[in-house]
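Got a structure for you, questions after.
Not every chain is included here, but those present sit where they belong.
Chains: A, B, C and D, in written order; residue numbering restarts at 1 for each.
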Amino acid sequence: MRGFIIGRFQPFHKGHLEVIKELSKDVDEIIIGIGSAQKSHTLEDPFTAGERILMITKTLSKYDIIYYPIPIRDIEFNSIWVAYVKSLTPKFDIVYTGNPLVRVLFEEEGYKVKTPKFYNRKEYSGTEIRRRMLNDEPWEHLVPDEVVKVIKEIKGVERLKKLAKSDKYENKT
Amino acid sequence: MRGFIIGRFQPFHKGHLEVIKELSKDVDEIIIGIGSAQKSHTLEDPFTAGERILMITKTLSKYDIIYYPIPIRDIEFNSIWVAYVKSLTPKFDIVYTGNPLVRVLFEEEGYKVKTPKFYNRKEYSGTEIRRRMLNDEPWEHLVPDEVVKVIKEIKGVERLKKLAKSDKYENKT
Amino acid sequence: MRGFIIGRFQPFHKGHLEVIKELSKDVDEIIIGIGSAQKSHTLEDPFTAGERILMITKTLSKYDIIYYPIPIRDIEFNSIWVAYVKSLTPKFDIVYTGNPLVRVLFEEEGYKVKTPKFYNRKEYSGTEIRRRMLNDEPWEHLVPDEVVKVIKEIKGVERLKKLAKSDKYENKT
Amino acid sequence: MRGFIIGRFQPFHKGHLEVIKELSKDVDEIIIGIGSAQKSHTLEDPFTAGERILMITKTLSKYDIIYYPIPIRDIEFNSIWVAYVKSLTPKFDIVYTGNPLVRVLFEEEGYKVKTPKFYNRKEYSGTEIRRRMLNDEPWEHLVPDEVVKVIKEIKGVERLKKLAKSDKYENKT
């Protein structure tokens, strides 16, 4: 049996890892959708899809889990989103999500949907981790070691801090 | 003479119907643009274009009005929007709108634009109807009977309530 | 029961009309997808979606058929095409098509698909009708009277002939 | 040496002109990216790309500056934005920007980036100028004379005021 889960993974943290480890007891293979794949270089979405795939792959290579990390672009057209996901992924039987929209969209297409158990959502949170990065507070313990390494390599914290230097004067253009 | 009117129709309500009945005294045929056609499954835009076409067609079949319901996708490019509308619709002579942007865009292309009279805008309002649906308050009297039937058939209120169960934790991805 | 049929209708001809009349014996309502809705002003696809809707509506208004003419844009992404069609149309139970791709796509989504009987395909053919228009041969008897009227009104034959004046020197740009 | 600068120029004002005159001492040629080129007819972005090109060209024709005004559409995909800009522009050696995102994106691609000196940012500001236009306060002294002429010709202030007549009732659709 194959399961599908989606996240933005900005960055991939221990909460994500726990959920995936938990799912791997239920299903044989896990498709990991990398959501908002086209986004990067913003305070909300600092990392590219490629960088996020690297975080996930480096971390999961240590576990005996069969997984497929697949970038999923936002398409702003909810009623075709499930078909879009299906076209990019191997067939799956169950969807794990805590998000009501994802739940509704898959349920209307006849999928079984479960809510995964989340761990320590206050700290294991992309928002919290990015906030800590910006404020020079410790964040490394909230993500797997391999993710720390990837973020260092791509100078992720430096990128985030530069992006925050907005002078509120003008947007990109 | 043919007239053009546009709305999101989330859902199609008695205010819309009154406007269309009123217009039908002015013009021989009415083009009904279904705006934001690509949107659905959100709290603001719960219904698909197809579902909205069904609401309109089922309701208007009872009236002696010649109309063309046509889905119009958002294109985020105002200066070509009128050309886009024109490509999808039979030729029309007059535009009815209360919206300043639509007015400006059509006027700059040389169209005659009129503001329709709106009825009971506080209650005959998509926002108000969706609010009532979410809060189990009566909404059925604000839309034509056929729309009640369509919404029941597609389990529209149920969909809206499920979408509202946001745990504020994460967006789709 | 509702059926779905799709065509480019360049232009809408008597072969199309016969098929639709035939289907109307099988189903209560017919969704008529106007394919390649974004195309117009070429030798293959001279008419806009709006013009084609006009041809269909003017013709069918004489018959006691409930139908929904809906423009469907090409999306060049076969595996999401069915979902795209579904989002723009009222729910349907059966698909009528003679096209293998459309058949495969709908069958893989679990739809029942039937091949309609076609009439006099040599003459009731968009290609043949456009060829006749270009060569000043009679074409009017191959389309419903209302379509003749629409094409005259929009100066369709004139448009086609102007488009054919290619000097083979350069494309649009 | 060629430099690149980008702005929305809604409208092109004396602050922009000062910056460009200043840059022209550093570089031989200036590429002027017209950002959000697809936007127009909103309170934030009232003018089309074509209108903004006209403002810039009419103004700069008086100066001995070699420049290339080039419309740049938003693409909502930060990590390919620099490549997109490069494809539309002659090769350049240096980027001038006060915007952190633009800085990061170009620096990550190996470009040298400088912050231009801005003049009187409180008044030489598109936001301030559009506010004044809406409130019938003097704005003409904040833009070059040629820009006043262009805006009069296209009835820009009139357009802005019409767009502001929102009844807060509904968006375009």
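Operating definition for what follows: a contact is a pair of C-beta atoms (placed from the backbone, for glycine too) under 8 Å apart; a residue touches a chain by one contact, two chains touch by 3 or more.
A quick note: this is a predicted structure, and the numbers were derived from the prediction, not measured.
Sequence-identical chains in the complete complex of this entry number 6, based on the file rather than the 4 shown.
What we mean here is this: only the chains that are shown with their structure count from here on.
The angle of the rotation superposing chain A on chain D, based on CA atoms and rounded to the nearest 5, is 120 degrees. The interface in A-D, A-C or B-C that matches A-B, meaning over half of the contact pairs are the same by residue number, belongs to A-D. Centre-to-centre separation of chain C and chain D, using mean CA positions: 45 Å.
Chain B and chain D, compared by their mean Cα positions, are separated by 36 Å. In chain A, the residues that touch at least two other chains are 77, 79. With chains as nodes and touching pairs as edges, the resulting graph is of another kind, matching none of line, ring, star or complete.
Taken pair by pair, the chains that touch are A-B, A-C, A-D, B-C, B-D. Put simply, chain C touches chain B in their complex at residues 37-38, 40, 48-51, 53-54, 57, 61, 66, 68-71, 86-91, 154. Taken together, the chain A residues at the contact with chain D in this complex read 38-42, 48, 159, 162-167, 169-173.
Chain A meets chain B in the complex at residues 6-8, 33, 35-36, 72, 74, 76-79, 81, 98-105, 107-108, 118, 121.
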